[in-house]
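One structure, pasted below without further comment.
The complex appears here without one of its protein chains, the remainder shown in place.
Right, chain A next:
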Amino acid sequence: MSTETLMAYDEALERFEPVLGMEVHVELGTASKMFCGCRAEFGGAPNTQVCPVCLALPGSLPVANEKAIESTIRIGLALNCSIASWCRFARKNYFYPDMPKNYQISQYDEPLCTDGYLDVEVDGRIVRVEIERVHLEEDTGKSTHVGGATGRIQGADHSIVDYNRAGIPLVEIVTRPIEGTDRLAPEIARAYVAELRELMRALGVSDVRMEEGSLRCDVNVSLMPRGTSTWGTRTETKNVNSLRSVERAVRHEIERQGAILADGGRIIQETRHFHEDTGATTAGRSKEEAQDYRYFPEPDLVPIAPDPEWVESLRSGLPELPRVRRGRLQEEWGASDLDMRSMHNADAIDLVEATVAAGAAPADARKWWMGELARRANEAGSALVELAITPVQVARVCAMVAEGAVNDKLARQVLEGVLAGEGGPDEVVERRGLRVVSDEGELSAIIDQVIADNAAAADKVRGGKVAAVGALVGGVMKASRGKADAGRARELILAKLGVSE
């Protein structure tokens, strides 16, 4: 793979036009699995969330999870799809040890939702991504291949299988080919997945954690020479487990395919694997020796025939969609496009909204989340939402500043205390003694001491050099360990020195 030649991205784009296709799998956050009563939670000890049905013991039968069907219809509606009035599950037959039945219950030519779209925004431009289908299926178990160099089944000593994941409801969302992306193809691919992820969250149907595999993305890329209109052969890159990887995988495939085509070579239709460490893709199974899945309608399940009235009630119960909501919030907050984009990129919108809801001014909420807290999250290498502080606590800090109880410098210490687990903002203020010194007597005594200790500076001020008061204010702040109100200290110093501005 190290010998692979790449073409510079700019050159590839000059000569070829990319066509994208995205297949996203979302694990639904239902309480139980798709076809049995087992818990569908992530992270249980291996093979503890299993039963005769999801282990495919002889004689067991599936029963469809109605909540999963409902979630799939809601996803379809949110993606502007048509909902089938009658459709069936189908069996997809192939042998693999992590698939207990050696067939997957999926949908084939009768998906639950078809013909929709999702608008995504890239660089201020709205791109409409057309959705071909949304269907419901079951997840497989998880294989771990032990002893090989690559972690793949080839070359492994042995493999172990955890069937906890087998049978978790999985929704597959497939786009139509996305044309006309031009050089923004990587960004559009990323923005699509990001928007989809936010949509799933807004619908409350999945926790969409890419790192845990509850949102998985396959990226199809092909190139066609500029000036032609016949699509090239596509590759399907799997194992793309973060938004950044989506972008990198598309870019890499464009560079790789560009080099092959420019050299007169031909693209092999195949599955490729993305590698986080190198940003490269490597060949997997070739689709030219195509698997025949021998699909046929699942005889163990009855057809799905959603009542149109029920579908309409689901439609009217849809939440505000993410893009619409962002527009509304921008207006309510009076935020700039740039501010909104940076909050969006930092996944801060929900946090800011919750902080505003808890009483903070929008500008203050944004300032703390995007400033001090973003810095701390960055240092810790974690996401904002993972910080050990709640929007209500941030709102309380904003209120303290607004009341003058703490200044910005103290507020940062309050935040630090909360993040360190010292308690809520009020507790941290109490324990660390961070309240601004507002007792005039105490402040006056500190000032007298500072004037006495800095006679030269005091003289300068008395002599009319008012600017020299800065050193004295600094001394007061230092002596009070930052708790003095600097403005009030300045007034008092000038008064004591008999100087007026």
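By our rule, contacts are C-beta pairs under 8 Å (C-beta built on N, C-alpha and C of every residue); 3 or more make two chains touch, one makes a residue touch a chain; residues count from 1.
Throughout what follows, contacts and distances are computed from a predicted model.
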Candidate names "3-isopropylmalate dehydratase large subunit", "NADH-quinone oxidoreductase subunit J", "Dihydroorotate dehydrogenase" or "Glutamyl-tRNA(Gln) amidotransferase subunit A"; UniProt protein name, chain not shown: "Glutamyl-tRNA(Gln) amidotransferase subunit A"
Hidden-chain contact residue, picked from the options A:P62, A:P322 or A:P391: A:P62
Residue, one of A:P52, A:G151, A:G327 or A:G404, that touches the chain absent here: A:P52
Residue ranges of chain A at the interface with the undisplayed chain: 52, 55-64, 91, 93, 95, 97, 100-103, 159, 161, 292, 294-296, 299-302
